[in-house]
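The complex appears here minus one protein chain, its other protein chains still in place.
Naming follows writing order (A, B and C), and every chain is counted from residue 1.
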Amino acid sequence: MAETTATAKMTIKDFQSDQDVRWCPGCGDYSILAQVQRVFPEFNHPKENFVAISGIGCSSRFPYYMDIYGLHGIHGRAPAIASGVKLANPKLDVWVATGDGDGLSIGGNHMIHMLRRNMGIKVLLFNNQIYGLTKGQFSPTSQMGQVTKSTPMGVIDPPFIPVSLALGAGATLVARTMDRDPKHLQEMVRRAENHQGSAFIEIYQNCSVFNDGAFFLYTEKESRDDHVVYLEHGKPLVFGKNKEKGVRLNGFTPEVVSIADGKYSVNDLLVHNEKDGTLAFILANMIHDPELPRPMGVFTALERPTYESMMVQQIAKARSKRGEGDLQKLLEGDETWVIQ
Amino acid sequence: MAETTATAKMTIKDFQSDQDVRWCPGCGDYSILAQVQRVFPEFNHPKENFVAISGIGCSSRFPYYMDIYGLHGIHGRAPAIASGVKLANPKLDVWVATGDGDGLSIGGNHMIHMLRRNMGIKVLLFNNQIYGLTKGQFSPTSQMGQVTKSTPMGVIDPPFIPVSLALGAGATLVARTMDRDPKHLQEMVRRAENHQGSAFIEIYQNCSVFNDGAFFLYTEKESRDDHVVYLEHGKPLVFGKNKEKGVRLNGFTPEVVSIADGKYSVNDLLVHNEKDGTLAFILANMIHDPELPRPMGVFTALERPTYESMMVQQIAKARSKRGEGDLQKLLEGDETWVIQ
Amino acid sequence: MAKQLKTLEEVTIRFAGDSGDGMQLTGTQFTNTVAALGADLATFPDYPAEIRAPAGTKYGVSGFQIKFGSTDILTPGDTCDVLVAMNPAALVTNVKILRDGGTIIVNEDAFNDKNLKLANLSTNPLEDGSLARFNVHRVAITKMTAGALADMNLSTRMVDKTKNFFALGLMYWMYNRPIDGSVKFIQEKFGKKDAEIAEANVRVLKAGYNYGDTTEVFTTRYDVKAAHLPPGTYRNIMGNVAAALGLIAAAKKANLELFLGSYPITPASDILHELSKFKEFGVKTFQAEDEIAAITSAIGASYAGALAATTTSGPGLALKTEAMGLAVILELPLVIINVQRGGPSTGLPTKTEQADLLQAVVGRNGEAPMCVISASTPADCFEVAYEAARLAVKFMTPVIALTDGYLGNGAEPWRIPKVSDLKDIPVTFASDPKTFQPYARDPKTLARPWAIPGTPGLEHRIGGLEKADITGNISYDPDNHHVMIKKRAAKIDGIANDIPDQKIEGEPQGDLLVLGWGSTYGAIKSAVDAARADGLKVSHAHLRYIHPFPKNLGEIFGRFTHVLIPEINNGQLITLIRAKYLIPAIGFNMIKGLPLRAEEIESKIEGILGGKTNG
Partner (left out) sequence: MAKQLKTLEEVTIRFAGDSGDGMQLTGTQFTNTVAALGADLATFPDYPAEIRAPAGTKYGVSGFQIKFGSTDILTPGDTCDVLVAMNPAALVTNVKILRDGGTIIVNEDAFNDKNLKLANLSTNPLEDGSLARFNVHRVAITKMTAGALADMNLSTRMVDKTKNFFALGLMYWMYNRPIDGSVKFIQEKFGKKDAEIAEANVRVLKAGYNYGDTTEVFTTRYDVKAAHLPPGTYRNIMGNVAAALGLIAAAKKANLELFLGSYPITPASDILHELSKFKEFGVKTFQAEDEIAAITSAIGASYAGALAATTTSGPGLALKTEAMGLAVILELPLVIINVQRGGPSTGLPTKTEQADLLQAVVGRNGEAPMCVISASTPADCFEVAYEAARLAVKFMTPVIALTDGYLGNGAEPWRIPKVSDLKDIPVTFASDPKTFQPYARDPKTLARPWAIPGTPGLEHRIGGLEKADITGNISYDPDNHHVMIKKRAAKIDGIANDIPDQKIEGEPQGDLLVLGWGSTYGAIKSAVDAARADGLKVSHAHLRYIHPFPKNLGEIFGRFTHVLIPEINNGQLITLIRAKYLIPAIGFNMIKGLPLRAEEIESKIEGILGGKTNG
């Protein structure tokens, strides 16, 4: 990417806008914002090439707090707006900030289409399993039975597994992380940046007002080690306070085994492979079994040409075949006649 | 279901409406219509309980030709309209007829949400890999490079795999069949009818005008046996003119092997299991490898409560707890005062 | 110390604090208590778009205004008499609407440097003399709250969360209202989950009340007598709740199941929340994936024989545009409730506005006429939702009922109707295969038959393509298209024969008619009453029915020299009126996300009539 500003090393300050952050005290959004602001300075292009696009929701206020180009759109449409930005100027580094409602309910279609196209856009999906901004209705990731403003007797909609949906749509990079694991979150943001094409990062995010603690099992010190397994390419799935447990495949079915009691060793465990889409789907569906730890990390990272690169290629090809367009000739078309 | 008409055995005639069928000569839609009209009389409920809902497209004209209740809606919205019908009256047997554009492009979101909810609705997705009614633009299932009205230099959108998308969304019954295999198509319609919850049937359908022959490799006599494998629960994946080939799993990767040359036998082959969601995903993704046959049949059939049954249960529970609602009391609310 | 008890005719109080301070709860409690004693009242909750913006900031201030009295209360008040301010930001953002000589009650503990800075104040308003023209009471609310709970071993955060009840208790004392209603509320709300919190809140409430009683600062209490409302059983009701009840009532009277397809959006979500509570009435609420699915699922439900409704606000109505056209051509009953908010686009999502009117009346592709009606007060939302349902099933048409953020969240006493007194909503589903034609029409209403799936022998197909008259089959015939467009229009126009004539408040003729619609009712009526009291020949007509207009409307205009149309938009009803009646109506348009102020309307009236006598 062309460097158009003198790049004195950037810092977190360069990415903090002058607007007061207006999220509730204790909201997980603060951490997500901070991690992004921390990682962006590392990226190797001028600040003016960053663009953040969002829809509507608490999470969608994200662009206002980043001192980069930003557009706070309408509910659910961020992936489509972002697609226009990216296609108009493929040099831009385009990020989408969205919520489980914005990105998966009203905006689900734009999301899956953007992912299948492999448009070079990075998605941060703030999943708090609730509609925050509208004060607490269930979202498509809310849990069965959850009592919310619109479900006094509990949710009856089985939730999407966002990772699974993205895989089904053909996404090339799919990952999951958490607001309360800053290092890991930062790493996922880096992975997104460095990916060619669409990157879909689901972030477990605590809504301290309407769904407090939804992810505490995975995010809090006491329980995290026993309930989260970190995915690393080429590494076995080991977890537990003392790395004493692992995930093993029984057929296609993952199961937890102890690698401390001698029956199984680390060599028996499932080894993660980011290039294997099927494995990613198995990992995504571990969610159905409460006995299994929740995988965090990059589920899959595949290489495929980006949509914008193919569009640019077609234009180049047309030009090499027919030359740069001549407007006067175009207006004249194939058949003209002259009246004197 | 309550029988409300005297059920003299119904025939195909009972399901043919008085409207002239207005599809192009040679269109695959004729066969789909005919198979449905053939199978519906078998189903064990009165004719007046059948409802067909559609969006817009050639395929979406389907309801007009069926002598049942029908609603030809607006583009992409059939799953949502159908959801309202089903929720208002769960006794109805609700079918959605849609196309690859109607159901997966503009209507993709309603489709995936309906599937995740497991709403008791059966979807017939007429996939002709083109927009027929608008005269030949590419659809989300068109193939890379395909030249269409809107892509003179070829499509650059990687297509959805409809089966894969449905699985990612959490669908409970997912199947694929073809316009030119009447028996199999009929069987899939039966499977849909007998499933509790959403059934998603992708039907390869020939558009003789704008995408003629897109599926001939799979549908035509000469090539079908070598390019199609039929999925049957508990049976190995055997195919070929003389049943001489099979599909075997190498890790998660399917491969074609000969069971005629002695190296592999039928016992080495992948055995289909409709209850295994991961296997379904592997089968769905066989599409990426042109060496592999195209699976037809039920990819997965899972049991989960339907959305409408849970809604009905909540109402019943509310009534058993609080009694049938008393409107006067409701209007009065908790706190009243009297002015004389 | 013996305290004086003064009787007031009416009073306006505004509670203001941080979004996290519980001002909406405080206001609602006060309202319920006041209502139960029979005062007339109007409320105006006014809160920011953020859920809980950082404490202490100006944009995080949440307000709740209530006016109550023994008189006829029409608006929550242009200005207020008493301002309860929990912190500096709340004080400075609200003091402009306090009348000169009004009372301020502040939590002085919150006036520390940090909070002053957060409110962008360089000096402390309690000390810099800027409040000289008010009657300021500095109350150590935080300290006294803490004191009341000293022995309870609660976290500071917890203690802080109860302090709104101190303010509430103090106001109860000051306005001579009993605290038992709120005690009961606290016990029901918190008692089950956490007896300790309930106990703390009750203690603080009492502490506030007792403080009023014992401190020497307050020497006077005020009494507001019950209003002379028509006899009946009353409750206090918010507009969104009223709308929800209106739908349930209509379903019951029509003997239909109620289906709501909706997608949450401020300020309409509460209708969804309310309806989801009443499953024992067989109400089916479906929170769809978006507004399009919300309305199309409702269309499906209507087709299947439910009383179907969808609820939303501006941007959501925009998304429903295409589907509304479908409902028009399908000629199925459907109630669309649109709780208007500030626009354009996301605009001012928690503020009120009346700028979706033209969208509702003409904002669709093709000729797609539908009935549009509007509510004028919170309680009127019941009537309007009910009427929308009645018209929808009678005329087999979608009906838009317009309310707005102010009506939806505002509250007033409501005389509870007797179920048996509600208008009948007769519904007959088609059932005779011999005579059935999907688009044959009732000669009087021009409604087509409602033939629902499950009915033997009536299998038929409907859809969005133009349909042949009577049979409903697809038709591309040019003449038929013209006929069908005219018939659909005539059906909607014919609703004018089913609705009451427009009424006028004031003389039937005069110099000026003020014509309004929607939530401006109270403000216009106040203004007109005042102008009439000043001897001006002004009357007020307030439209419920906007499309079609009441039949006598044109004739009414003929009896007035001028027509003034105040609206919280840039001139929308006036466009329809001018286009239809060709009268040089004058607009009055304030688009501030707030209810109109009676005062401003009054001076506009004076301007017009004064101008006239001078001219």
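Note that in this section a residue touches a chain if its C-beta (ideal position, glycine included) is under 8 Å from a C-beta of that chain, and two chains touch if they have at least 3 such contacts.
Fair warning: this is a prediction, and the values are worked out from it, not measured in the lab.
J.: Please work out which displayed chains the absent chain touches and list them by label.
T.: Looking at the complete complex, the unshown chain comes into contact with A, B, C.
J.: Going by the contact rule already stated, which one of C:G363, C:G457 or C:G554 would touch the omitted chain in the full complex?
T.: In the complete complex, the chain left out is touched by residue C:G363.
J.: Can you tell me which of A:K13, A:K221 or A:R322 touches the chain that was removed from the display?
T.: A:R322
J.: Touching the absent chain in the whole complex: find that residue among B:M10, B:L133 or B:I287.
T.: Considering the complete complex, B:L133 is the one touching the chain left out.
J.: Please pick, from A:L92, A:A171 or A:A214, the residue that touches the omitted chain in the full complex.
T.: A:L92
J.: What is the set of chain B residues that contact the non-displayed chain in the whole complex?
T.: Touch with the absent chain occurs at residues 20-25, 56, 58, 72, 74-76, 105-106, 108, 131-135, 137-138, 140, 149-153, 157, 209.
J.: Against the chain that's been left off, what residues of chain C make contact? List them.
T.: Spelled out for chain C, the touching residues are 48-49, 59, 314-315, 317-319, 321-322, 325-326, 328-330, 342-349, 351, 353, 355-356, 358-359, 362-368, 463-466, 476, 478-479, 481-482, 485-486, 488-489, 569-570, 572, 574-576, 578-580, 582-584, 590-594.
J.: On chain A, where is the contact patch with the chain that was removed from view?
T.: Missing-chain contacts on chain A: residues 4-5, 17, 19, 46-51, 53, 56, 63-64, 66-74, 77, 79-89, 91-92, 109-110, 113, 311, 314-315, 317-319, 321-325, 327-328, 330-333, 335-340.
Note that only the chains that are shown with their structure count from here on.
J.: Report, in whole Å, the distance between the mean C-alpha point of chain B and the mean C-alpha point of chain C.
T.: Here the centre of chain C sits 44 Å away from the centre of chain B.
J.: Just how far, in Å, is the C-alpha centre of chain C from the one of chain A?
T.: For chain A versus chain C, the centre distance works out to 39 Å.
J.: What whole-Å value do you get for the distance between chain A and chain B if each is reduced to the mean of its CA atoms?
T.: It comes to 29 Å between the two C-alpha centres.
J.: Which residue numbers or ranges of chain C touch two or more of the other chains?
T.: 279, 289-290
J.: Counting only residues that touch at least two other chains, what does the list for chain A look like?
T.: In chain A, 105-106, 108, 140, 153, 157 touch at least two other chains.
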